[in-house]
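I have placed the structure first, in the form of structure tokens, so that the comments after it can refer back to it.
A single protein chain has been omitted from the complex, and every remaining protein chain is retained in its original position.
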Amino acid sequence: MELNRELLLDLYSSMLTARFVDERIVDEYNNRNIRGPVHLSIGQEGIASGVLTSCRVTDCVVSTHRCHAHYLAKGGDMPEMVDELYGLPTGCCRGNGGSMHLFDRKVNMWGASAVLGGSIPLACGLAHSLKRKGDDICVAFIGDGGTDEGVFYEALNLTATLGLPVLFVVENNQLSTLTPLSKRQAQPDIAAKVRGFGIESVDVDGNDVIEVYSRAARLIASVRRDSAPRVLVANTHRLCAHVGPVIYQLGGIGGDDELEMKLGREPLNTFVTYVRDNCPGLLDAMDRRKCEILAAVDSAFAGAKERFAAQLAQTNLPAPPPPEPSRV
Amino acid sequence: MELNRELLLDLYSSMLTARFVDERIVDEYNNRNIRGPVHLSIGQEGIASGVLTSCRVTDCVVSTHRCHAHYLAKGGDMPEMVDELYGLPTGCCRGNGGSMHLFDRKVNMWGASAVLGGSIPLACGLAHSLKRKGDDICVAFIGDGGTDEGVFYEALNLTATLGLPVLFVVENNQLSTLTPLSKRQAQPDIAAKVRGFGIESVDVDGNDVIEVYSRAARLIASVRRDSAPRVLVANTHRLCAHVGPVIYQLGGIGGDDELEMKLGREPLNTFVTYVRDNCPGLLDAMDRRKCEILAAVDSAFAGAKERFAAQLAQTNLPAPPPPEPSRV
Amino acid sequence: MQVSFGEAIRLATVQVMEADSGAFVYGEGINDPGGFFGTTVGLIDQFGEDRCFDVPNSEECLTGFAVGASLLGAHPLFVNLRADFLLLAMNQIVNHAAKWPTMSGGQCNVPIVIRAIVGREWGQAAQHSGAYHALFAHVPGIDVLVPSTVKNAAGLLISAFQSERPSIMFESKLLYTLNDDLSLPIQPLPIGKGEIVREGTDLTMIAVSEQVHFAGQVADDLAKKGIQAEVLDLQCVQPIDSELIIESVAKTRRVAVFDIGWTGFGLSSEVARIVCESGAGPLRSRMISSGQERQHTPASCFREYEHYPLLDKVVTQLVESMG
Partner (left out) sequence: MQVSFGEAIRLATVQVMEADSGAFVYGEGINDPGGFFGTTVGLIDQFGEDRCFDVPNSEECLTGFAVGASLLGAHPLFVNLRADFLLLAMNQIVNHAAKWPTMSGGQCNVPIVIRAIVGREWGQAAQHSGAYHALFAHVPGIDVLVPSTVKNAAGLLISAFQSERPSIMFESKLLYTLNDDLSLPIQPLPIGKGEIVREGTDLTMIAVSEQVHFAGQVADDLAKKGIQAEVLDLQCVQPIDSELIIESVAKTRRVAVFDIGWTGFGLSSEVARIVCESGAGPLRSRMISSGQERQHTPASCFREYEHYPLLDKVVTQLVESMG
């Protein structure tokens, strides 16, 4: 696996874009104009960026309620995403989807289901159509909570039996809202279950974008080659509320020590540490990227807020309801 | 495992009852008064008899469309079953259930679903209620075709996680109607999948009732002890059409040689061979049982036919539709 | 050409598959020599395992599989041996197939076709006799087809394949005994259009699927009593041909519905709503709703017989209602 400068910068930009967008959502959320539930990707960006940076634009993706990073890392249009959060007709789904259902056909981001496991069967079908045309593949993201659902196992069996080119990526943050994996799956080794279906499955540290990238690239190459499914179980930490604008907290799950540990291992931090230790010459370029991304995020939100205000002025929409408690 | 005379006779009677009832159904079916689809147990009786002879009457059972042997081996009332097939108000389900939905609460046979995998969740709930009261368990029968359904894996996980005393018995005849297991499950080792969920799973020759009995007895004892699920995968052959009155044929699946092999290994034959070789002194008692069972089956069908004729005379039911082709 | 109902469906499928390489067919046990009442016989031989294939018993996944395949332009047909099994796929049909086009803001279509057979007779019992078209008709974004004849089954299936929306076609098992002329190539029929199959002035009888034929018998009996019933064959329940219904009821000012399913929260209800909202009428008589009894289908032949509409009973009911 050659990790050249460009690739490292791409991985960094990809993660940072997702991070900055999510952080900005938090900043803006109290204005109560992003009127919908937000399931942030903060802490988990390494997975989306690692996996999707190793994909072609013609590869397809489907996702879950927590789809911000997937959409962005697949190359989804960022201003259109922000407009979508503001419910604008210029949003990627013309205001129909919102935060949980980002969709950008142009880059083969085929949508996100807010029903657990719901997009998994779609991945099977997308892969079937791709297989008939060439060697593109489909990546299906699913949370560990989604792997409680029977349809996940139906899909493992179906893709293995029909020979469908799907890479399932399990984002294992060990949480389903506040319920830990250990309370939901007596045998919490998801990769072991997958292997029972005769499918190659690999665990990876989801907080290490470089490791994710290289594992994913290898698996994707295999999927392309033999049109058989693979599963990547990426272990990570959710550094935000399940839903709502609360970040860098763990809620009921774990104390200060644990938070510190997790913050230390979060993917951007891990990446910067790696670069500092291994190729410090990149840091300048990274800073430039950072500025560019910040500017792009600024501009996207500024535009969206302007359009939102204009739209609001034209309607007699009632005041938004008071905030609900975030589910950390 | 002590295999005393009584036990051997019970296993034999249990299998023979199911066999004779099913054979008699075939004999009577052409009269077109058993007006419903029949999924016979012929060839698979060793599983029902082996497993359920090692159960208490207070243990619960749920089953599938192919439920005749399960109902009978659990101690379900035979004449009431025959009446049910004839659609009589004296049937075990008062004519509501028919062949696919046998139910006898008196012996804790809690019904059968004709939706694949449909009764599996019920087993989880029955086990939950049993666990709160004592050490009775629930046995859930499912075909290999049923294990294609996602709900089977949900149930494995749920029982393992909540600690529910269920023995799942997979009747693996390697067929779902005419589709072989190998066409439906790329990895056809069902027990291996189960073990991925952290659940003990044992393969057994389902045509050897004595082996089924002893394996099941051990597993059931474990389930009772620790309220954790176990899975018995019993390999067998369906020696009849998927549905309809065609027996001792294999249809498209295999030729004469295969049929002869399978007939040679069918559970009653296997059992009789065993007895002849190991305890020939039992053969006389077996013959007496055989006569008793035949008489009981005769009487049940005679009674049912009489009641059917009486009922028919009172209605203006149209003539039955012409037979559909059996699906061998 | 004289063909059976099943053969008509098969011919429509073949016609589509020959014209459209993106069309493919699958179902649990599709290789069965019976071929799903003859509807899939020979497809594998003609089109290969690539375009007609057997699958594991996994209804939910298989339904979403169709959705996914269709996003990239394929036209999948998922055949179900019983409509009851669609209940396992409800989440994919309602939460995904029906919603994806809207949720994406129009970035995709979901041109899938689902066929489902509605069991009846020979002890189908509670879990193999469900006629669940009303459930799907409630949900926006799904076309729900309920053909009644050799011709309209074939025509509707062609249209379903050509449509950009998900379609479900419910086929009553009783219809497989029908035979009729069918000329090739099969012409598509407009989705959402019903047909007047018998003209009359005293009463509008609205029917679907095999109940169209039953309604015909009822109309014959009524005619003997001097009552001229108009019989409408809806062919689709979603979209439903409100115009046709309103026009006929405005004329007869009496309405009866003949459904293959339960009446409550069903087609009868929807017809009543259309009538009440239209202001057509006012009705001269109580509306009559005929369908499955409000209970689960008993297995017993004696009991099943009474579970479905009986000619004499319905005729009497209608005559009484007309005073």
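Here are a few things to note about the model shown:
Per-chain residue numbering starts at 1, and chain names A, B and C are given in the order in which the chains are listed.
Simple rule for what comes next: a residue touches a chain if its C-beta (ideal position, glycine included) is under 8 Å from a C-beta of that chain, and two chains touch if they have at least 3 such contacts.
Treat the numbers as computed from the prediction; the structure is a model and nothing was measured.
Within the whole complex, the absent chain has one touching residue among B:H101, B:R195 or B:R215, and that is B:H101. When the full complex is taken into account, the listed residue touching the unshown chain is A:T177, out of A:T177, A:N278 or A:S299. Per the touch definition above, the residue from B:G118, B:P229 or B:P267 contacting the chain not shown is B:G118. Although one chain is not drawn, its touching partners on subunit A can still be listed: residues 35-37, 84, 87-89, 91, 93, 95-101, 113-118, 145-146, 148-150, 176-179, 183-185, 252, 311-312, 315, 317-318, 320-321, 324-325, 327.
Subunit B meets the missing chain through residues 60, 62, 91-97, 101, 103-105, 110-111, 113, 115, 118-130, 132-133, 138, 150-151, 154-155, 157-158, 161-162. Within subunit C, the residues in touch with the undisplayed chain are 60, 84, 87-88, 90-91, 94-95, 98-99, 102-103, 125-127, 130, 134-135, 137-141, 237-238, 240, 255, 261-273, 275-279, 281-283, 285-289, 294-296, 298.
Keep in mind that, in the parts below, only the chains that are shown with their structure count from here on.
Distance between chain centres (mean CA atoms), subunit A to subunit B: 47 Å. Chain geometry summary: the mean Cα position of subunit B and that of subunit C are 36 Å apart. Each chain gets one centre point, the mean of its Cα atoms, and the points for subunit A and subunit C are 41 Å apart. Counting partners per residue, subunit A has 150-151, 154, 157, 161 as the residues that reach two or more other chains. In subunit C, the residues that reach two or more other chains under the touch definition are 55-56, 58, 60-61.
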